[in-house]
Every structure is written in C-alpha cells, then in structure tokens.
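With one protein chain removed, the remaining protein chains of the complex are shown where they sit.
Just so it is clear, A, B and C label the chains in written order, and each chain counts residues from 1 on its own.
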Amino acid sequence: MSDPVLSVKDLKTHFFTRAGVVKAVDGVSFDLAEGEIMGLVGESGSGKTVTGFSLLGLVDAPGRIVSGSVRLKGTELTALTDSELRSRRGHDISMIFQDPIATLNPMLTIGQQMRMAIDAHERLSARAAESRAAELLTQVGIPSAKERLRAYPHEFSGGMRQRVAIAIALLHRPAVIVADEPTTALDVSIQAQILFQMRDLARETGTAMVWISHDLAVVSSLASKLAVMYAGRIVEQGPTATLLRDPRHPYTAGLIASLPAMAAPGTPLTQIPGTTPSLLSLPAGCPFAPRCDRATDLCKADPDMTHQDNRGWRCFHPVTRTAEVPA
Amino acid sequence: MSSFLSIDNVSRLFGPNLTTGEKIAAKLGSKVETRSVRAVSDVSLSVRKGETLGLVGESGCGKSTLGRLIAGILPPTSGSVTIDGKPVMESGTKVTTRVQTVFQDPFASLDPRMKVGDTVAEGPIAHGLTTKGAARDYVAGWFERVGLDPVWADRYPHQFSGGQRQRIAIARALAMQPDVLICDEPVASLDVSIQAQIINLFLELTRDLELTCVFISHDLSVVQHVSDRVAVMYLGRIVELGPVAEVFGTPAHPYTSALFGSVPKLVLDADELVHFETIDGEVPSPLSPPSGCYYHPRCPLASAQCSAQQPATQPVAELRAVACHHFEQQLAKASA
Amino acid sequence: MKTASTPLGRFWAEFRENKVAVVALVVVILMMLLALFAAFVSPQNPYDMANLSLMDSRRPPGFVGSGGYTHLLGTDPQGRDLLSAIFYGLRISIQIGLAAGIVSLSLGTTLGILAAYIGGRVETLIMRAVDLQLSFPAILLALVIVAMLGQGKAQLIGALVAAQYAYFARTAYGAAKAERGKDYIEAALATPMSGRLVVLRHLLPNCTPPLIVVATVQIANSISLEATLSFLGLGLPVTEPSLGMLISNGFPYMMSGRYWISFYPGVALIILIVAINLVGDQIRDQFNPRLRK
Partner (left out) sequence: MLGFIIQRFLQAVVVMAVMSVIVFCGVYAIGNPIDIVIPPEATQEIREAAIRRLGLDLPLYKQYFIFMGNLLQGDLGRSFVYNVPVLELIGGRLPATLELVLISVISATVLGVSLGVYAGYRPESWISKTIMGVSVLGFSVPSFWVGLILILFFAVNLGWLPAGGRGETVEIWGVAWSFPTLDGLSHIVLPAVNLALFKLAMMIRLARAGTREIMLTDTIKFARAAGISEGTILRRHLLKLISIPILTVFGLELGSTLAFAVVTETIFSWPGVGKLIIDSIGVLDRPVMVAYLILVAFLFVTINFVIDLVFALIDPRVRQGATS
C-alpha cells in the first residue's frame, strides 16, 4: 500500500473558555489513502466537527491545536505559517459544510464566488476560469452550467447550493475533502443523489474524503472505513463492514444495536443509558465507563488503542461476540 | 373499522399576501407570484383508538402542517378534524384538550424562563386537572412516568440535556391527559444514542395509556418501528396509506418505492458498495405544482394520463389505499 | 466555580466578570444616591433664592463665598454653589430620564407586543405608525412638542415619551415576533390556553432582555435629550436648573474664560450617561446569543 495522503497523529484541539478547558479533540489519529473515504461518526459534542476544522487549521479562538501532527502529502500542516496554510486550503485540502444556505454569499453570483476560489490559487484568464467553473458545475450535476454561473444563490434549491459548494471544494482537485454532514440538511431523495455522486467523484478523481456524520447508515453506504468518536477521541476504527458487523467497543455496539432497524417493529430498542458527557467535566479513565454495562474498576484508567489487523479499539473489555444480524 | 380520530377533507392554504405595490405591478404585467400555496390538499384519514399512524414525506410535503391542523394549532381552510365525533376546533379556536402535541426541538419548545415543573403544571391548572396546591405532586407523578427525577421540577430548561428536555415536553403533553398525541419529529434533533431511549418511552407510554397517535417523521426507519399504519405525503397530498409492513414491503405508489429506496440503510455485509435507487430531479415548488399527478415529472411509470388527470385515491387491499393511475404496474414491480 | 441556577443568578455571575461594567454600575448607583440625597450632601439649597447672593456669582472653583464655605467647583451666574446645583440638577435629570424611560417602556412594549401577537390589521396599523415616527428624528419631534405644550416637567416628559416610545415598540415588536414563532409559545397556545395568559406568562418575560438593553440606552438618551432641550432654552424653567440648563447658563461666559460654569455640570452629565451606556453595553453583549460560546 502506498503512503497515506493524509496522516493524523495524536491530534489535540482544546478550547480555553471561561468555564475551563474543553478538550474537544483529545488524541485523534488516523490515516487516509488516496481516493479513500473515511466515515467519522459521532454524536453532537463528540469532537467530529472540530476534528474536521483542525485538519484545515481553521479552529477559531478560544480554541487551538495544542499538539499532534497533521501530515498532508508529506507536509506537516501544523508547522506551516498562516499564509502557507492558506495556500494549501482549497488547493490540497478543502471542506464542505452542513448548511448550504449559510455557506454561499447571497450577494455574489455563483460565478463570482467560484472565480474568487480559483484566483486564490491560480492565475487564469477570465475565459479559462469560467470554463473551469462551468466544467465543475456540470460534473456535480448542475445542468446548463454556463448560464447558472450568473445566478445568485437564492435562485438555487438547497440541494443545488450544496452541489455548488462541492464544486467550489473540488475546483483545484484537492487530495482531501473534509465533508461535515453535507447531506444532513437535505431531503432524503436529494441526499441519495449527492451521496451517490460523491462516491463516484472520489473514485474518478482519486480525492480522499473524511465524511463526518452522525448517521451510521449514511456512512456505511459510502465509506470504506469508519472511525467512531466519543468525547473527543476515536474509540474504534476499522473497515466499514468489519466494524459494523463485529463492533468491539461497547459504544459502537450500542449505537448499532439502538437503531430502529435492528429490532422488530414495535419492540423496545436496545438503548444506551445516560447522556453524552460534558467535555468540561469528563470522568477520569474511559469516558464511556459511566454509561457502559461492561465497565469494571479497570476502566478507571484510560485505555489505549488496541490494534489488531487493520482495526483498533480503545477498551479494556471489548465486545467479542459477533453481533447478531437480522436479515 | 371504528374511527376515533377523523380527518375529513382537510385543506390548508397559505395566501400570498401581496402588497399593494405588487398588485399594481402585477396589473402592469410584471411577474409577481400570485398563487397561494396549498400546503395540505383535501386529506382524509381515520385513525382507530390506540392506533399509531405514521406520517412520512420530504420537507415541504405538508406533513407538519397536517400535524398542526390535527392538533388544533392551525385552523383548516376547509374540512374538519374530530375526535370521537367532537370537533377539535370551532371557528378558528381550539375547543378541546384531548389532543396534545410533542414538538421537534426540545430546545425551542420549553419556555427558557420558566421552571420545567411550572411548564408542565401550567396547562393542567388552567383546565382544572389539578389545583395549584396539588400541582407539585401531580407534576411529580408525570415526571416519574417519563423517567425524570421529580426533584428536577425546580430547574430551568438549560440545565437539561436534549433527551431530558424531550421527556419534559412529553410529560407536559401527557399531563393534559389527552386521548390523542401528535408527535412532530420528536426524535429528529436528538443524538442517536438518545433516540432509542425516547422511542422506547414513546412505545411504553402509548401502550400503557392507550394513546392514539400521529407520528410525523422524515426518518422512515423510526416510523416503521413505531407505527401501525403509515401515510406517505407528497406536495400536500397523501399518495399512499396502509399498514407499515405492507406499504414499505410492497409499495403501491412509485414515490413510496423511490423514497424507501433512497434512504441509506445500514450496510453490514457489502464489501462492494451499494447502489442507490435515486429519484431524479427535485421536489417541484408548491407555488406551481405540476398538472395531474404531482409526482409525474419524476415518475418512471408516468404516462400521458398522469400529466392530464389527478389520480383518485383507491383501495388496493384491506386497509390500503393509493393515489396512482399505475399502481398495479408498481405493485407487480415491487413484488417481483 | 459555582454555577448559579436562576437566570438572574447566572446573569450576575457573568456580569461580574466585566470589571469596567461593574465600576460603571457602581457609578450609576452612586449618582442615583447622590441625586436622591442631594439635600443632605449639598452645602447649599440652590433653589432657595434667599440663600443666593449675586456677590457670589461666577466665582472660580475654590472661592470662599458669603456663606462661609468653599465653593469647590465655583459658582454660577446666579451665585449658586455649582457643586450643590449639580447634585440637584442630577436629581432632575435622573427623574426625567427615568420617568420618560419607564413611561415609554410601558407604552412601547404594550403596543409592540400587541402588534406582534394580534397581527393582521392591528399589526400593520401600529407598526406603520411606529416606523413613520422612527424615521423622524427624535430631537425635532421633542422640539416641536415642547414648543406646542409649553415648558414644565410633565410637558418635557411627554415630549421625551413621544420621541422615544417608538424605539421600545419596535424592539418589543421584533422580539415578540421572533418569540411568537417559537414552539414554546405554540405549545402553550395548543394546550389550549388563553392568549392573555400566554402573552403575560410566556411572551412578555421572554421579550425582556432586548427591552432592558433599549431601556438603558433610552434612559441615557432621555437625559441627554433633556439637557439638549434645556440648552436650546426649551427645557425646564430657570428657577430649577437641570444639568443642561446649568451648561446653557454658563455658555455666554465661556468665551471670557469662565469655563467652569459649563464644564463641571457637563462632566457630571457625561459621567452619568457614559456609566449608563457601559452598563447597557455589557447587558447587550450578554444577551446577544450569537456572540456566546
């Protein structure tokens, strides 16, 4: 296997708030190969979005990356100056956001916004820039792209605006795209269209993707590997099918088991007790222990990632029995 | 089938509210949107006592509006909603407490400046279900019922997590001792691990209290799990209705089929990536819906008849109905 | 750190962290106390003509007058001890500012919330009138009204209210309109509960934060506007000078170097207004959900 295009080692991003230090990302590591799609799954407050922003060096005050390494195509991003980092963003690594209504500037045409994104990295003639922009719009499935360049965002539907945002992210053929729940705000029928298209785009262009989502079903049909986040760290990672069929971390197992599809209609669902912990007052040791029915005294210490084959988990008492899979 | 909750030919229009200037401009020949939106169009449903009816569809299909019409929050433009033969609204005002609502976002549905216990007690006191003096115990009972510690009644909403807030919202609705509960996307804004808790609570309560329910959700798997029957909406109309297993198992409407096909499912065994069955195009603007069957521009089975004539709702099997000219063709495809 | 559980407790805990705002709040309270107890802290009753001697007029700070005490800030053209006149003037300014603020708050809030809650023609009618008035400068309105009604405290307050209620109405309307669309109002109405109850128990309390912000700004504005009107000679009678009147009285002597008659009342006025605005700023920042983490 070739070198990973993106390699994250022990990334820590903390927010220094009035109420205390919020360890939003606390020791995240993963590798991403060319053209690979990794699903980064977690609930709200698990640190998945902050991880995404950290990869691009876009953490707003009072947060900052306190340690760890993000290597993109061999370059250490955390060591770059602001302007060096800027020249990478949008060029080698770009990002798509959840709410397509909020991401585009309502006062500028699609063409102007795409032109700005092109000019940020390349000197192109007006004509070349326009044809590049139109080409990308066509690629993401926007008909009569040349005319649409002169349209304003409000003239597009939500799904179409998200396609525009994707086109902007793809303008410079980045090696990695970080996608932060880009289909959550869209209708299922539009979501399906976009998921399908993104998968093809990744395959065609060799762009690797970090697909952030709270929805296991979405990433399971898209990503070839998964990382499950809980309380600022990855608690389990591995190839999608293996991980979903045979989860080792009790949290992953609980998440899968709690899906309505996993129980017969009308019967009680398997539920994870308790609530997601506040990142300000994390318990010592394994953060999942208070909600975990397998927890013992051992869990008062913090488990390290156990690696086996191409997967890993952070648990002293991993689930070993293969989960029963109803047809 | 004895109907407990009846929705008869209910429609709701949202007017365009033109300004005087726009009216003049329209007269001068300028293009101005003048059509009103028919958010819910001639919907009839009947729900048996103790039954849970799921209401599914994409955003803008009118499922939330229909929920509000049933709950007596919005008055219908025409048609009526009755519970056990008695109307929910009379001349634009809600006249019953027998139907209560659980809203989508528990962060917005609780008054941030009121102690949660007071929020729960408010309605029952106003309607004589309890007294000011007895309210504490009354609320405590409902708190326990929904799995909350009664001592939390003196706290404010911001001190609770999303799941706990949704429990409070459920307690508020149930404290009014309703017969009918409208749940408008009650788990959509909750974390996955919390969703299961609330769904379980919902199943337990509807069974124990013999509640009749309308459960609105865009998440088909949730609806599939909690409902007895399901109604599928598209652009303000109900396109298909029937028992959950049958509707999702062998969809009689091409839209139901496509909607179900485009929902990402948890793929456990595929090392090769799944193929999505996607619907082409987007939901048309409700301001200018297509002619005939609203779904025909996106429908693979569409014929000339579909663009000319709106399909009537017709029975398919026992308890099942569909509004499609080509449902037999669709059924054949689905069972194949 | 202990987190307070009541909304007010949390509010104060956050407020306390801005030292400038706390100092400003202390200053506001102090000045209100000074105004309240002006009779006890002033060396002289400036409204008692019998106390005044023209011998003492326009004396510089530090002058020992016929009363036998030092005029720390000098005297005005009528021979008043300026420090005493400032304390009493402060009282009038605060009285008028508060009165105008409270009346416009009540009037504006009622109109704004009614417009937002009832909607339809009532909404159109009220808000058109309010917007019309808002587009017209407050000072001009106050000028014309004072000219119409004549001079006096009640007339002045009337003019200030007429000039300012529209700001409250706009704010209350905006807040109520936003809150009206939220589910908790919907939930209360869907119980069903009477509109009156929902307005009083839910809508009004949730509209207070922006109204408090506007109230602080508008009280400061009332005080400033009153001073301006007095300066233009359209405020209160000369016998009971407010701060603005004191400044106005000193204006003609400024060119000849007797700056203190206008200067010190101005300083008092500014300290008061700046302090109120600083408190208002902090409250505004605390209430702005978009700036919160």
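One rule holds for everything that comes next: a residue touches a chain if its C-beta (ideal position, glycine included) is under 8 Å from a C-beta of that chain, and two chains touch if they have at least 3 such contacts.
Predicted, not measured: the structure shown is a model, and the values here were computed from it.
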Using the touch definition from the header, name the shown chains in contact with the chain that isn't displayed.
A, B, C
In the full complex, which of B:A26, B:L129, B:L203 or B:L319 touches the chain missing from this view?
B:A26
Against the chain that's been left off, what residues of subunit C make contact? List them.
132, 135-140, 143-145, 147-148, 220, 224, 227-228, 231-234, 244, 247, 251, 254-255, 257, 259, 262-263, 266, 269-270, 273-274, 276-278, 281, 290-291
Under the stated touch rule, tell me which residues of subunit B contact the chain that is not displayed.
18-26, 28, 30-33
Residues in subunit A touching the chain absent from view
56, 58, 60-61, 83, 86-91, 94-95, 97, 99, 102-109, 112, 116-117, 119-121, 152, 154-155, 165, 168-169, 171
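Heads up, the rule we're going with is that only the chains that are shown with their structure count from here on.
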Quick check for the class: compute each chain's Cα centroid; which one is farthest from the centroid of subunit B?
C
Distance from the CA centroid of subunit B to that of subunit C, rounded to the nearest Å?
50
When the C-alpha atoms of subunit A and subunit C are each averaged to a single point, how far apart are the two points in Å?
52
Inside the complex, what are the residues of subunit C that reach subunit B?
5-7, 182-184, 186-194, 197, 201-202, 205-206
Which stretch or stretches of subunit B touch subunit C in the complex?
71-73, 93-95, 97, 100-101, 103-105, 108-114, 119, 122-123, 126-127, 155-156, 159, 169, 172, 176
Within their complex, state which residues of subunit A touch subunit B.
43-44, 157, 159-160, 187-193, 195-196, 199, 214-218, 220-222, 240-241, 244-245, 254-256, 258-261, 263, 265-266, 268-273, 275-276, 325
